[in-house]
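Only one protein chain is missing; all other protein chains are in place.
Entry: chain A
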């Protein structure tokens, strides 16, 4: 259960707070506001913000930035005793990387229903595969994670050259309740989007679509 109860929630919220702070940093540097920290023995050993715009590299996600920092100081095996806290569910690429590294557990804020690899679109963390699966826990500061994404889309929209209808420039503050995310589909089957469309972060996606359309 991706959005099941999280034992010792306050402890994990402490690290998710740090991830949220990283996401805020991303927002202020005009990157999609996703932030993360990797925690080993109660200590942050790597932190990252999304850097795809600055690097002109579509794979430079927050997790990769943090992992590169970790690799500079620690052997890859340290990740087997390390947990990740990330504001948005890891994408399919990051979910696979984390599994190959042997991450111990992943805690995230909101679902990623465009690219999510831990339940949002696919279930790379738990599908049958050569590497052991890892547990994921979603919903830590979920509303804040979503609001950061919305702020970013509104910010991007306001920067666009031509004027936009006012409604797209206003920040929506209502957040839909959690619905059941996609269940595991062994063998990489299609989690049936039609039947079970995740509607959580739709507002943010819709806002983004509007922006793209207007550009």
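Keep this in mind: a residue touches a chain if its C-beta (ideal position, glycine included) is under 8 Å from a C-beta of that chain, and two chains touch if they have at least 3 such contacts; residues count from 1.
Definition applied: contacts and distances are computed from a predicted model.
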Which of "3-methyl-2-oxobutanoate dehydrogenase (2-methylpropanoyl-transferring)", "Ras-related protein Rab-14", "CMP/dCMP-type deaminase domain-containing protein" or "Ras family GTPase TEM1" is the UniProt protein name of the chain not shown? "CMP/dCMP-type deaminase domain-containing protein"
Of the residues A:6, A:92 or A:175, which one touches the chain left out of the display? A:92
The one residue from A:2, A:36 or A:124 touching the chain left out of view is A:124
What chain A residues would touch the chain not displayed? 51, 55-60, 64-65, 67-69, 71-77, 91-97, 100-102, 114-115, 117, 121-122, 124, 127-132, 187-191, 193
